[in-house]
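The complex is shown incomplete by one protein chain, all other protein chains being positioned as in the whole.
Letters A and B mark the chains in the order given here, with residues in each chain numbered from 1 onward.
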Amino acid sequence: MRYEAPETIEAAVALLGSSGKARPLAGGTDLLVQLRFGLAEPELVVDLKKLPGLRTIAKEKGGFRIGAAVTGAELGEHAELKRTWPGVIEAANLIGSTQIQGRASLGGNLCNASPAADSVPALITAGATVTIVGPGGQRELPVEAVATGPGKTSLAKGEFVASLFLPARPARSGDAYLRFIPRTEMDIAVVGCGVSLTLDASGSCTAARVSLGAVAERALLVAEASAALIGSKLDAKAMERLAAAARAACRPIDDKRGTKAFRIDVAGVLAQRATGIAAERARGQA
Amino acid sequence: MSKRHVTAIVNGDPVEFLCTPEQTLLDVLRDELDLTGSKECCSSGDCGACSVTLDGRLVCSCLVLGAEVEGKRIETIEGVAKGDELHPLQQKFLDHAALQCGICTPGILVAAKALLERNPDPSETEVRFWLAGNLCRCTGYDKIVRAVLDAAAEMRGS
Partner (left out) sequence: MATNPIDVERARSKQLRWVGTRGPRPDGIDKVTGRARYGADFNLPGMLVGRVLRSPHAHARIRSIDISKATALPGVKAIVTRDDFKDMPSEFVPAGEMMVNYRDIVRNVMAREKALYEGHAVAAVAATSPSIAREALRLIKVDYEVLPHVITAAEAMRPDAPLLHEDMITMGVEPAPTKASNVAKRVEFKTGDVKAGFAKADVIVERSFTTKPVHQGYLEPHACLANVNEAGQAELWCTTQGHFVVRSHCAKLLEMELSQIRVVATEIGGGFGGKTVVYLEPVALALSRKSKRPVKMVMSRDEVFKASGPTSGAHMTIKIGARKDGTITAGEAELAYEAGAFQGSPIQPGCMCAFAPYELENAHVVGYDVVSNRPKVAAYRAPGAPISEYAVEAVIDEIAQKLGLDPIEMRLKNAAKAGTRALYGPKFGPIGLVETLEAAKKHPHYSTPLGPNQGRGVASGFWFNIGGESCATINVNEDGSVTLMIGTPDIGGSRASMALMAAETLGIDVSHVRTLIVDTDSIGYTFLTGGSRVTFATGMATVDAAKDAIRQLCARAAKLWEVPEDQVVWDNGFAKRTGENAANVAPMSLAELAAKAGKTGGPISGHAEINAQGAGPTFGTHVVDVEVDEATGRVDIKRYTVIQDAGKAVHPGYVEGQYQGGAAQGVGWALNEEYVYGADGRLQNAGFLDYRMPVTSDLPMIDTVIVEVPNPAHPYGVRGVGETPIVPPMAAIANAVSRAIGSRMFELPMSPPKVLKAVQARKANGG
C-alpha cells in the first residue's frame, strides 16, 4: 500500500484516478478500521488534508461552505455555524467519541455511506449540497444523492467530495437531530432522525424536511413526513400523521443493532421529538 | 514495501522514524519509539486506550497513520508529568484510588488533561460525556470522575 499527500486538487484527482484500488483519506476513522480488519485493501491511500479548501469553513452567499475534511470538533467550535444549524452540528458531534471527533469529517461520514451515518439525515434536512471534483471537472449534487446503498456512493472513479454547502436560512427556522442508541454514547445509530422546519409569525409551519437514517439502505428524505408538518401548527394530529409517515417510510433490517419492528416504532417517536426541538429552536431562534 | 521517513515532535522532543504506510501512529509510538505507555486494546477507536493529542487535538492514535504526522506535535502519557512533578490529574488518580489494573489510565489521563485545558470547570456530566470514548472495565468510573473533578478544582485554585 502507498500513501500520498498531494497539495493540489489536480494532483489528488490524478492519483485517485490512477488506480482502481485507491481510497481518499480524510479523518481516517472509518478507513483505518477497514484497513486493520481486512475490509479494505487499497493499493493507494490519498490524504486530502493538505488540499486547499478541504479544511476550512467560510461564509458564502449567506450560507456556509465547509471543507470535506473539517473535523467534527472544529465544526462544534464554530459558534456561528452552531447557532445557525444546531441540528447539523449536533448530528456531526454525535459521531463516535471525543477522540473520533478530533478526526472525523462530514465528507468521510457521507462517503463511507453507512446507512446509519449520523450527520447525513441532518445534512439532508438542511438542504445541503456537495461539490464533487474529479477527472470530469467539478459538479454539485444534493447530499441525499451521494449514498446509494451500504458502502456505495454515486461517485465515479477518481472523484471525491471537496466541500459541502449549507444554504442561507430563512427567519424562524430551526433544525434538530436525534438518534436512538442503547447506551448513552459510542453506539451506531439504531434509528436517526433529522428535522428542519420554518414557521411563520402565527406559528404555522411553512416549510419542513424530515429525514430518517438507519432504517433503509441509505438515509431517506421522507416527503410524506414533511408534508404532515407543512401547513399545520404542529398540533397533536399533525404529530400523529408525522409519526405514521415516518414509520411507513422505514424499510429496515433486523441486525445486531436492532429489529425491524423496533426501528419502525422508534422512527415515529424520534420524528415527533426532533420536530419538537426544531420548533422550539425556530421559535426561539437561539 | 518501502518505508517513509517522518519527522515530528513527541512530548516536546524532535523525533525521526521510519514507518510503513500501514503503520498507525500507535504502532510507531510503541514499536519504533519505545513509548509503550499508549496501549492497543481494540484497534478500532472504540476504547480510547491509545489516546494522544495531535497538534493539541485529542485523538485515538490507532486511527492515525504514522505517515500523517509529518511535522506535527504529539503528546502522549509519557509527557504528562513534568520532570518528577506529577500533573495534578496523576496525583488525584493516586489519591482517589481511581485505577485498579491501570491499563485504561494513560488514555484517560491524556483525555482528561485535554478536557481541563479546554474547560477548567466541567460539571460531572461534562466529564462523563467527554470521557465516554475511554472504556474502563475495572472501576465503574466513579473514582475516575471524582479524581478529574478534584484535579480541576485544584487547578482552578479553589
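Just so it is clear, a contact is a pair of C-beta atoms (placed from the backbone, for glycine too) under 8 Å apart; a residue touches a chain by one contact, two chains touch by 3 or more.
Remember, it's a predicted structure, so these values are computed and weren't measured experimentally.
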item	value
Residue of B:15, B:103 or B:155 in touch with the missing chain, whole complex considered	B:103
Residues in chain B touching the chain absent from view	1, 20, 22, 30, 35-44, 46-47, 49, 76-78, 80-81, 86, 90, 93-97, 99-106, 109, 124-125, 127-129, 131-146
Interface with the unshown chain - residue positions in chain A	37, 180, 182-188, 190, 255-259, 261-262, 265-266, 269
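Throughout what follows, only the chains that are shown with their structure count from here on.
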item	value
Computed distance of Cα centres, chain B from chain A, in Å	29
Interfacial residue positions of chain B with respect to chain A in the complex	1, 4, 21-22, 24, 43-46, 48, 51, 54, 57-60, 62-65, 67-68, 70, 111, 114-115, 129-134
Chain B-facing residues of chain A, complex	1-3, 5, 25, 27-29, 32-33, 35-37, 45, 47, 49, 71, 73, 96-100, 102-103, 184-186
